[in-house]
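Note that this is a trimmed complex: some chains were dropped, and none of the rest were shifted.
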Amino acid sequence: MWIQRQIELRPRPRGFHLVTDEIAEAVPELTSLSVGIATLFMQHTSASLTLNENASPDVRRDFAEWFDRAVPDGAGYFAHTLEGPDDMPAHIKASLTGSSLTIPVASGALALGTWQGIYLCEHRDSGGARRVVFTASGESANIRS
Amino acid sequence: MWIQRQIELRPRPRGFHLVTDEIAEAVPELTSLSVGIATLFMQHTSASLTLNENASPDVRRDFAEWFDRAVPDGAGYFAHTLEGPDDMPAHIKASLTGSSLTIPVASGALALGTWQGIYLCEHRDSGGARRVVFTASGESANIRS
């Protein structure tokens, strides 16, 4: 059994944003899979996805702080500057965190750990809406009923 | 055909640890898949998984050295400090290396390159045991026999 859906995440300010519930609500069919694998895939090169702590907003703030220091806006050694001082850092941050997440499915839900949440990593100042492709395959619980 | 198992990795000190054999021994059913994809998924936000050199222990020591310099314990710009000076760096290191590995299965085994091994990346001083969900799907060699 295969599930595939385009999910559009509304525009968000630069930073790290918790989108676990928004993703889960977009794929109600997931409840029919007893076991499987789900992939979330970001179709952009200046935003990305990662899993991290789902509780303290300070963690997400500190992510932004660290990444902005590690890959500074407008660094003098960048050649690709036409699209603004936040563009080339956005590309590098996107590759450091990654374009996709692969998450096991168990008993009809994403098998996240207790403290894990899905972060939309928005690396542009004005990135706009972001498209994510959700794809899952697995065994349907109903097959055996 | 689907395989899914919870694997508990025993507590290890902070650092990068080779766990390839431990993982392989936990999923003996893998030998029945002729072709497939396996996913290893870390259910924590301060430990992670990566693939790298399986021979020299110095490589794993140098990983720890580099990551500790790149994301320093107790850096003054972190706001999330309640859980100790190693906590916020652990979250960032976990997202830099990633929560999951996706590895092809060929002829009943993980299709790793000659020098590739699975690293448990333990970013906390006292992280405790770590849960990994192993999920694989593929074609069973027996179906055709």
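Note that the chains are named A and B in the order they appear, and that numbering of residues resets to 1 at the start of each chain.
Note that contacts are C-beta pairs under 8 Å (C-beta built on N, C-alpha and C of every residue); 3 or more make two chains touch, one makes a residue touch a chain.
All values reported here derive from a predicted model rather than from experimental measurement.
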Item checked: Assembly size in copies, with 2 chains present -> 3
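As a working rule, only the chains that are shown with their structure count from here on.
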Next item on the list: Return the distance between the CA-based centres of chain A and chain B, expressed in whole Å.
Entry: 20
Check: Where on chain B does chain A make contact in their complex?
Finding: 2, 4, 37, 39, 41-45, 70-71, 75, 77-80, 88, 91-92, 94-96, 98-100, 102, 131, 133, 135, 137
Margin query: Under the stated contact criterion, what part of chain A meets chain B in this complex?
Written below: 35-37, 50-53, 56, 58-59, 61-63, 65-66, 69-70, 96-98, 101-106, 111-116, 119, 137-139
